[in-house]
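The next block holds one structure in the form of structure tokens; read it before the comments.
Here the complex is missing one protein chain, while the rest keep their positions.
Chain IDs A and B follow the sequence of writing; residue 1 opens each chain.
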Amino acid sequence: MTPKLMTNRRSVLKGAAAGGLLAAAPLAARFASAQSSAPIKIGFQQHSTGIGAAYGRWYGRTTEAAVKMINDAGGINGRPVEIVAEDDGTDPKRGAEVLEKFANQSGCDVAFGTLFSHVVIGSAPAAGELKLPYFVVSEGHHVASGMLNRYTLQPGITDVKSQVQAMAPYVSENLGKKVTMIYPDFAFGHDHRDYFSAAIKEQGGEVLEMIAIPPTETSFTKYFPKIPRDTEVIYHVMVGPAVLTFVKELGEFFGPSRPEIFGFIDSLEAVDLASPGLEFLEGTYFWEGNPRYAQEDQTSHDKMFREAVGVDANGASVSDPKDVSTYAHMFGCWETLHVIKAGMEAAGYQGPEDRAKLIEAVEAMTDMPQSDAHPQGPKRFNGKTHQVFGVQYISKVEEGKLVKVHTTSIEDTLYPDEVDYTSMSF
Amino acid sequence: MSIGTRSTFLHLGLIALLFVLAFVLPSYHQGNLARIMVLATYAIGYNVLFGYTGLLSLGHAMFFGAGMYGLGLAMQYGGLGVIPAFAVALICAAALSAVVALLALRTIGVAFMIVTLMFAQAGYLTVLYFGAWTRGDEGFVIAQSARQIAGLDLTAPTTRYLAALLLFSAALLITARMMQVSFGSVLIGVRENEERTRMLGYDVFRHKLAAVIISGTISGAAGAGYAVLFGYVGATFTSVQYSIFPLLWVLLGGAGTTIGPLVGTLFMFYLIDYSSGLTNAYMLIAGVVLVLLTLFARAGLVGEIRKRWVAWLP
């Protein structure tokens, strides 16, 4: 009988009367951990609704594929992995409540999967209090900044500070030294603003103008006149449902004569590059966490990853070419789950009493070469800051597809430690 | 037994019940109930203005936020302990309520709704604007080690539950007492027929002003309570949806009843919790429940009980 890979309260509720379940839950958890072939339960904090919903879907598919591969190869320590998914509504209040549910009702061993930073930060205190290992897939600098606690880790995806910093050398050498930045006026945008201006200055460049766009803005043309005439490079990192409008209007504003343009693919995750109005992106550059289009030097690992998740060479779903994936981020779920597996195996994880040992085992990790477990590229984990570092990719739009033009080294992305979680007690 | 005595028994009995549950409930529900009690405090604050005085505000998130940030910023940058920071939070919430009241009370009805909504929006944007300190939408964490009173760790589950219970009980008893004295009766008078109340010689404006300040301060206390008990301060809590939540909870539980806010918060929490197991679109179920409520149980759960069976319910 194939073990159930993904369960949630849906299937559990169908089988038990609510009242009986309430009483039985703690009992069931105790019973489960007594058996060594009982599943390892990983609580998946998923953005199924709210502003993060588009990412949540692809995070879910990648998670399912990763778990299938892990279980097909025998699971973790011989135990099958079971995902308990809960919607957090992309809301920090609900996020914390969901973690409590994972720890106290579903009997999960660890929690994982959160993307949006405010949900991570809102939930992290609960993870610390519940002593629940919380593996986030968020790209936020919050873990490495020291703001959180020893139970929160980000071993599967790099953080925005390292990404932005690594872009500066290429931009200043190939695109231009006079940069105008356009970013959303909240924490994510501010991070880009702060890190990039520092990094480009070090390269001998300068930021001419910083254009902050209020959140939930739907029309952008009125901001573009602030772009100074002598701008050599436009650096943009808009996110949200209005992004397509942003790109279209940017293209319209410049018409036929535009400066170099460098953006982050965050703007176009899950969006088809062939969408009408995006023709203007031809010849512009993007940071890609993971190249969406299969490149000439595609590794066997990337090929395997695409097949497992069900994504074609264009980064879209094999069953619907219009359903474009969030390819630059979702690998984070795959790699994080494999790190959890490696950590549990290194720690000889049996049950919740071994959670501290699990964290220590992950903290001891350092170099992770590119492999089927890490298809995006080689990684280096910093046990003290709980943050992983990896290579970053820069691509150029050529004939409607993203072609990789540069791969940074891991060294390009490093910055001094800001915290040492290992010195904190559990 | 007089109505006053029955009320006292009801309220004290409820608090006693909640106290006992602290030691009896399994950990998941104990944790939930702690959160519910803090949010119910917010709902109680909202109920003072909406349920009793009849003023529909769509901006209470700014009061909740004032308390939350008052305490959060005081602890984070001022290094204050929990109790002094809580006092700061109350002062912030009260001050904001007074300012908003002086301006907004010049309007009535739908205009009042929009003005409060606008002030709350401005508040939310201000939190984002001063992101260097507030960290904007991402928010910040209050360290677990800082969240203790005289060595008592507020993050330990049972202690946290009891702290939430203390907060809730204070709000409940204040509201209950307020409605038993003439001040409360005048509020109801304002709600039922403002003109007649004015004609009877009561200073309607001063009563409304007091109601807004009391309502805002209790909401701020809830915000501060949330920040210190759950360790997170963020702009999300000052956004529009957090102004709609207390309206929902109060309407569901029963506007103008003392225990209605708790019932409404509890009901909504578990409704979402259970229906998220059935479908991703659990807010759909919440929407349907609201529509059914509108059609068949307008006074809310406790309100309907009061209307049909137990007329003395406060």
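Criterion: contacts are C-beta pairs under 8 Å (C-beta built on N, C-alpha and C of every residue); 3 or more make two chains touch, one makes a residue touch a chain.
We take it that contacts and distances are computed from a predicted model.
Asker: Name the chain not shown, per its UniProt record: "Branched-chain amino acid ABC transporter permease", "NAD(P)/FAD-dependent oxidoreductase", "Response regulator" or "histidine kinase"?
Answerer: "Branched-chain amino acid ABC transporter permease"
Asker: Just list which of the chains on display the missing one touches.
Answerer: Contacts of the unshown chain, counting the full complex: A, B.
Asker: So one chain is hidden, and I want to know which residue out of A:194, A:217, A:354 or A:372 touches that hidden chain in the complete assembly.
Answerer: A:217
Asker: For the chain left out of this view, which of A:225, A:369 or A:416 touches it?
Answerer: Missing-chain contact among the listed residues: A:225.
Asker: Touch as defined at the start, partner being the missing chain; which of A:185, A:288, A:302 or A:363 qualifies?
Answerer: A:185
Asker: Touching the hidden chain in the complete assembly: which of A:173, A:202, A:252 or A:420 does that?
Answerer: Of all options in A:173, A:202, A:252 or A:420, contact with the hidden chain holds for A:252.
Asker: Which chain B residues touch the hidden chain?
Answerer: 56, 103-104, 106-108, 110-111, 113-115, 117-119, 121-122, 125-126, 128-129, 240, 244, 247-248, 251, 280-284, 286-291, 293-295, 298
Asker: In the full complex, which bits of chain A touch the chain not displayed? Write them out.
Answerer: 49-51, 53-54, 56-57, 185, 212-214, 216-219, 221-227, 229, 241-245, 252-255, 257, 270, 275-277
Assume only the chains that are shown with their structure count from here on.
Asker: Cα centroid separation between chain A and chain B, in whole Å?
Answerer: Roughly 35 Å, centre to centre.
Asker: Can you list the chain A residues touching chain B in their complex?
Answerer: 8-10, 12-13, 18, 22-23, 25-26, 48-49, 86-87, 91-93, 96-97, 100-101, 104-105, 117-118, 121-122, 124-126, 128-129, 140, 142, 147-149, 185-188, 190, 214-215
Asker: Any idea which chain B residues touch chain A in the complex?
Answerer: Residue positions touching the partner: 26-29, 31-32, 35, 125, 128, 131, 135-142, 144, 155, 230-232, 234-237, 273-274, 276-283.
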